[in-house]
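All protein chains but one are shown in place.
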Amino acid sequence: MEISSFKEIVKKYKVIFFDSYGVLRNYKGIFPNIPEMFTMLESCGIKSFLLTNDASRSPKELAAKFQESGITAFSEDKVISSGMLAREYICRKISGGTIVYLGTESSAQYIQINGVKTISIHDVDLDKNDDYQLLVLLDDEGYDWNRDLSKTVNLLRRYTMPIIVANSDTTYPLSKDKVAIATGGVANLLESLVQKVFIRFGKPDSQMYSFAFDHIQQFGSIEKKDILMVGDTLQTDILGGNKFGIDTCLVLSGNTLPKNVELEIASTGIIPNYICNSVVS
Amino acid sequence: MEISSFKEIVKKYKVIFFDSYGVLRNYKGIFPNIPEMFTMLESCGIKSFLLTNDASRSPKELAAKFQESGITAFSEDKVISSGMLAREYICRKISGGTIVYLGTESSAQYIQINGVKTISIHDVDLDKNDDYQLLVLLDDEGYDWNRDLSKTVNLLRRYTMPIIVANSDTTYPLSKDKVAIATGGVANLLESLVQKVFIRFGKPDSQMYSFAFDHIQQFGSIEKKDILMVGDTLQTDILGGNKFGIDTCLVLSGNTLPKNVELEIASTGIIPNYICNSVVS
Amino acid sequence: MEISSFKEIVKKYKVIFFDSYGVLRNYKGIFPNIPEMFTMLESCGIKSFLLTNDASRSPKELAAKFQESGITAFSEDKVISSGMLAREYICRKISGGTIVYLGTESSAQYIQINGVKTISIHDVDLDKNDDYQLLVLLDDEGYDWNRDLSKTVNLLRRYTMPIIVANSDTTYPLSKDKVAIATGGVANLLESLVQKVFIRFGKPDSQMYSFAFDHIQQFGSIEKKDILMVGDTLQTDILGGNKFGIDTCLVLSGNTLPKNVELEIASTGIIPNYICNSVVS
Partner (left out) sequence: MEISSFKEIVKKYKVIFFDSYGVLRNYKGIFPNIPEMFTMLESCGIKSFLLTNDASRSPKELAAKFQESGITAFSEDKVISSGMLAREYICRKISGGTIVYLGTESSAQYIQINGVKTISIHDVDLDKNDDYQLLVLLDDEGYDWNRDLSKTVNLLRRYTMPIIVANSDTTYPLSKDKVAIATGGVANLLESLVQKVFIRFGKPDSQMYSFAFDHIQQFGSIEKKDILMVGDTLQTDILGGNKFGIDTCLVLSGNTLPKNVELEIASTGIIPNYICNSVVS
């Protein structure tokens, strides 16, 4: 297994898709030397985009968070989130009635559209009928799991509606050695109980990559062979990139530990084009 | 599809295994005419046992609940619960260290054994090492799902220990048209996140039936052909009884609705020996 | 549940994506009055495309089959198949070595690319090393299941390579009341045995829809709201169309029987925009 230098391989591409956690930052904040890496990319004329499974805030808010940390590469139009796909789905498929969401009030702001009401599962009154059109899982916060997940099951037993999962990650890192259950984990629980088909957005689903690919065409005509997906997780970043037909680079600064990387590649059959220690290697 | 009279078919057997919810009682309490049914069985010399997926209280407490409702058929020694299997497992396999449980303090009393500490997941301090020997899922109450399920995931990432599920039901009826997520549902969530093998006790697993079969031999020598399992759920009561090799009777007073019964039998391939409207039919 | 007239609703769209089996034809051949339906669409300026999970022959051969039956709507450039996605994947990701395929020799012709060898699993010699780069499941014919599926398992135990499934349908209709196991079924078996991640192409995966969407832009600028997906299967045609954000029409001339349609929609939560008896209704 060959370890490549990120600085070398990156020069073959015009566009880099960056995953966020485990690649550019961790729980403590931005990794060292990341701003310099972006300066290097810019000086080479390489464009950077953020590709993140996150539906808890808008691209604007996600961009602002990076700018606070001194990284200016990600203006709002350089951020592509799974929440954007959820919003697009809602705009195209829902034109009235009520959307029930699992998430914080703040996460729900981004899915507001004209003529459609939104209500938190926390505030749903099951004994009062309503014109429910959609259930959307936005975030793992903003509701009481003991009480409101059972309420969700009962809602789905009574009403027929599509169910979308705006972030399919099952856990997220809380600290170096602790994780928290994320929206995708909540979706697994509900799906095992109600036997309906949940529509999941975000990596590794190819819709995320198609969306990103279409989105970046505004910055100049880009072909698939010009793009490199950089991520720390085989099952999301690398699998999705491979399937979509772009090159992929696994970095060992996050989920995938150096000592396990060979075994994980062999046991999953998910093979990145490159393996690098980090994006500053 | 033929509907039989329970009073008629029951006379062919020496022992009846009764499921509880949906067969003898619902959320409002004991069904009408149940005490008379038990009087009839006793007068015919037919013995009754309760076979229940319940690990939230001891057989003694389960028996007391029935006696409060005027049903004397179920003395403590006539109650077989999935919690008893969990307790047997613990007695045989754990002889020291600490057991972590998900459940109420009261549910944990029944699994106390000499020389083994028990601690609620709620009180576990992940930053303090302990000699964890087992995780047991006892009940869906007694802990905060938002906080303590993530804590459980982190516990299982850090320590290697067996995980047992003392009640594998995924939901339980809360009212006529509402359910609540039960211990088995919580187990599904955790299992999808940690990728370990969870050991599930309770119907339809055959260990529940073997345990019951051995247990009843103290009341006289009984063969499998002498036993009838009566339940309202194809996937637990009937499937488990069929597999164990005893006769089975589905009643339509609970989970399985009369209008769906033919479709459900055809689509699952789980075929009871008899179908009755209720145990008082 | 409202049944719409296909002739009426179709006029709201500029482009129609047609599924093949159960929509335009069945085992006996093309349904009655289908050529007239296409004449009507053409006279209204509505463009038709075929969207099919088929990797057993090239788009050219698929087009020829329709032309033999008197349907001229589908020239080669109007056919989009899951096999085209498999081919695109191979062109983008494989540039040397050997591809092992499960399928007929004829199905393998379409995935030939310069500099890459192809070999049927039937001809693989496990005791001889080779530079295996990919396993692709093309068709359910062309190999001996008893012998060659075990050989496939052993190949995947020994070599690390991506595995792609060029048609994810699990069964296909053989006659009015008989089905045959298809490539997706074979994939399920292998995946349950080797525990690797299989990459599935074809409906309901959104990549099929993105690919089609990009493909049709050569015929004039088309927006998602201008497209209607017409199919007979909720789990593939309708689910995929809904997720991609185009309108969907379920026809009751194939997999979904009129008597079951309400129940199936309620139990899956997959809701088409329209339901029509057939495309000639």
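By letter and in written order, the chains are A, B and C; residue numbering begins at 1 in each of them.
Heads up, the rule we're going with is that a contact is a pair of C-beta atoms (placed from the backbone, for glycine too) under 8 Å apart; a residue touches a chain by one contact, two chains touch by 3 or more.
Every value quoted in this text rests on a predicted model; they were computed, and no experiment measured them.
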| item | value |
| --- | --- |
| Contacts of the hidden chain among displayed chains | B, C |
| Per the touch definition above, residue among C:Ile181, C:Ile222, C:Ala266 or C:Val280 touching the missing chain | C:Ile181 |
| Residue in contact with the excluded chain [from C:Leu193, C:Ile222, C:Ala266 or C:Val280] | C:Leu193 |
| Contact set of chain C toward the excluded chain (per top definition) | 126, 140-141, 144-146, 149-150, 153-154, 157-158, 170-171, 174, 177-181, 185-186, 188-189, 192-193 |
| Absent chain, residues of chain B that touch it | 88-89, 92-93, 156, 160-163, 195-197, 199, 205-207, 210, 224-225, 235, 239, 242-246, 265-271 |
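What we mean here is this: only the chains that are shown with their structure count from here on.
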Touching chain sets, computed without chain A: B | C
| item | value |
| --- | --- |
| Closest chain to global C-alpha mean, per-chain Cα centroids | A |
| Distance from the mean Cα position of chain C to that of chain B, given in whole angstrom | 45 |
| CA centroid of chain A to CA centroid of chain C, Å | 28 |
| Chain A and chain B, separation of their C-alpha mean positions in angstrom | 40 |
| Multi-chain contact residues (two or more partners), chain A | none |
